[in-house]
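I have a structure I would like to understand better, so I am pasting it below and will then ask my questions one at a time.
In this view, the complex is presented without one of its protein chains, the others remaining in place.
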Amino acid sequence: MAIDAATVRKVAHLARIKTPEDRLEPLAKELNGILAWIEQLDEVDIDGVEPMTSNVAQAMRLRDDVVTDGGKVEAVLSNAPRSADGFFVVPKVVE
Amino acid sequence: MVSVTDKLIQGRTGSWEIVMGLEIHAQVASKAKLFSGAAVGFGAGPNEQVSLVDAGFPGMLPTLNKHCVEQAVRTGLGLNAQINKRSQFDRKNYFYPDLPTGYQISQLYFPIVGEGVVEVEAEDGSFFNVGIERLHLEQDAGKLIHDLSPTESYVDLNRAGTALMEIVSRPDIRSPEEAVAYVKKIRTILIYLGTCDGDMEKGNLRADVNVSVCREGGYARFKETGDFSHLGTRCEIKNVNSFRFISQAINYEARRQIEILEDGGKVDQETRLYDPTAGETRSMRSKEEAMDYRYFPDPDLLPLELEQAWIDGIKADLPELPDAKRRRLMADYGLSQYDAVVLISEQAKADYFEAAAKGRDAKLVSNWVTNEVSARLAADGRDFSDNPLPAAHVAELVELIETNVISSKIAKEVFDHVWNGEGSPSEVVEKHGLKQVTDTGAIEKAIDDIIAANPDKAAAVAEKPQALGWFVGQVMKATGGKANPAAVNDILKAKLGL
Partner (left out) sequence: MSDLTKLTLKAALDGLKARDFSSEEITRAFVANIDAANPTLNAFVVQTTDKALEMARASDARLAKGEGGALEGAPLGIKDLFCTQGVQTTAGSNMLRGFVPPYESTVTANLWADGAVMLGKLNMDEFAMGSSNETSAFGPVKNPWKSKTSNAELTPGGSSGGSASAVAGDLCLAATASDTGGSIRQPAAFTGTVGIKPTYGRASRFGMVAFASSLDQAGPITKTVEDAAILLRSMCSFDAKDATSLDIETPDWTQSLGKSVKGLRIGVPAEYVVDGMPAEIQALWDQGIAWLKAAGCEIVPISLPHTKYALPAYYIIAPAEASSNLARYDGMRFGHRAEGTSSLTDLYETSRAEGFGKEVQRRLTIGAYVLSAGFYDAYYVRALKVRRRIAEDFDNVWDKVDAIVTPSTPSAAFALGDKQIDPLQMYLNDIFTVTANLAGLPGISVPAGLDSGGLPLGLQVIGKALDEATVFQVASALEDAAGFVAKPEKWW
């Protein structure tokens, strides 16, 4: 499954990382190297194996429906690059 | 010109069918959010109901609200659906300023609720079934405000992280009317269950409508083969939040697709938005730049496991649901399907009816509840859950009619006084002297006077029996409407020799 420059462009966009055109080829080469190494996993017999998503062999705990948080606008906005009147402010979003 | 009639649409080149599947997003009725302890609600100041978990701060982790899980299970049971004892939360990854973590926690691979079926009443009184594919829990996003600045957008995360149930139907819906009826039915069920308040104005219930059109017979072929290609290419109209808009959006979208196809074009699979002011749908994004959401199990969470006993406990606690109530009202009270359907559309209305109908003429009670009481409430902008008129008053009013104390006509006047808070129906009848005159002597006297004053009319009535009505009217007028109509009729007939 070799990656070409177009794929790198697409994936970099998915990851929202600006990647200059002249970086696409070298990145493709680099990623192909890593993926080729990763593909040794194809050797493993995984028939009937459940994917292992967690190391914790227990069911999820549930919390009560009680309001315990909120009312901290100042903290929420304290690191905002821009905020006004209690809102985060971002560049105009065109829908 | 394309015209939409029921399930077949006549185009220039032949008949078409519409096929729809709906995704309803229903906000779970809960105090706190799905994965954080911040409050859920409407009307707080910007970012007041936001925890650092909701805002996606580094190192913040989700913890699951038990009540939201319970509400999803309740809803699943109410939709006659499979409850999955093991489900899982997945991340749906995409970037948008209203999505703080860059992913929505949802359930793709193993939803909490699986297949179910909902019976829906069509406008003509017939029923159709809509298959439920799944119901899953997920987080809502925040809100972007565009009109506070010409150059910037403002972000309010109060809504971010609120629990939603996404109810996904099978493509079993065949007309705009069916789509509306289906959403109404789901909404009614949710309100009965108490799992969502159904407030569409606040956006607490909204629908994504997947519309496609195909040539006549396409749906039947799909049903036979399970092959979606018979249904045509679908477009998803996002976030339609009123019954009227659902119907308008579908009508527009079906026409649009048919016109494209009849012009020899091809419908693009895309997400569209309904613009109510323009009355049209427009493209949001096409398949070309279709989102690649990169769903994968959320590693901050563990599988959700439910015990059968817990599910059984929720099941035992379910209220009577609309379909069961409809059947029972018809069986126990002898109501027509039409009356029963009108009564169950609102749980409180049906309860009100039952409270008033005990031992009374149920049809009469139903008429009063669905006509007079409903109309007064609507005029006041209320519904049955905040009805100021005790059901006992309706019962008493019907009893007064049944026992001939007042006539049906006078009952309307009595009701006016009762609605105005002047007391119970019998108190009003007493106070205003509205009791029906059943004293035949008084009635006879009035009739004699009228015949004496109108000998020509009395003579003519033998040939024209329908003129009797004129005499009845005169007697009622003379008695201030209080004469018993049956007694008036009988005595008149005797005196006029009919």
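Annotations
The chains carry the letters A and B, assigned in the order they are written, with residues numbered from 1 in each.
Note that in this section contacts are C-beta pairs under 8 Å (C-beta built on N, C-alpha and C of every residue); 3 or more make two chains touch, one makes a residue touch a chain.
Bear in mind that the values here come from a model prediction, so they are computed numbers and not experimental data.
Think of the hidden chain as still there; on chain B it touches residues 52, 55-64, 91, 93, 95, 97, 100-103, 155, 292, 294-296, 299-302. Take chain A: the residues that touch the chain left off the picture are 1, 3, 7-8, 11-19, 27, 30-31, 33-35, 37-44, 46, 49-56, 58, 60-61, 63, 72, 75-76, 78-82, 88, 90-91, 93-94.
Here is the rule we go by: only the chains that are shown with their structure count from here on.
Taking each chain's centre as the mean of its C-alpha atoms, chain A lies 40 Å from chain B. Partner chain A is touched in their complex by these residues of chain B: 30-32, 36-39, 45-53, 55, 63-69, 88, 95, 97, 144-146, 148-157, 273, 284, 292, 294, 297, 299, 301-305. Interface residues of chain A facing chain B in the complex, by the touch rule stated above, are 14, 16, 51, 53-54, 56, 58-73, 75-77, 82, 84-93, 95.
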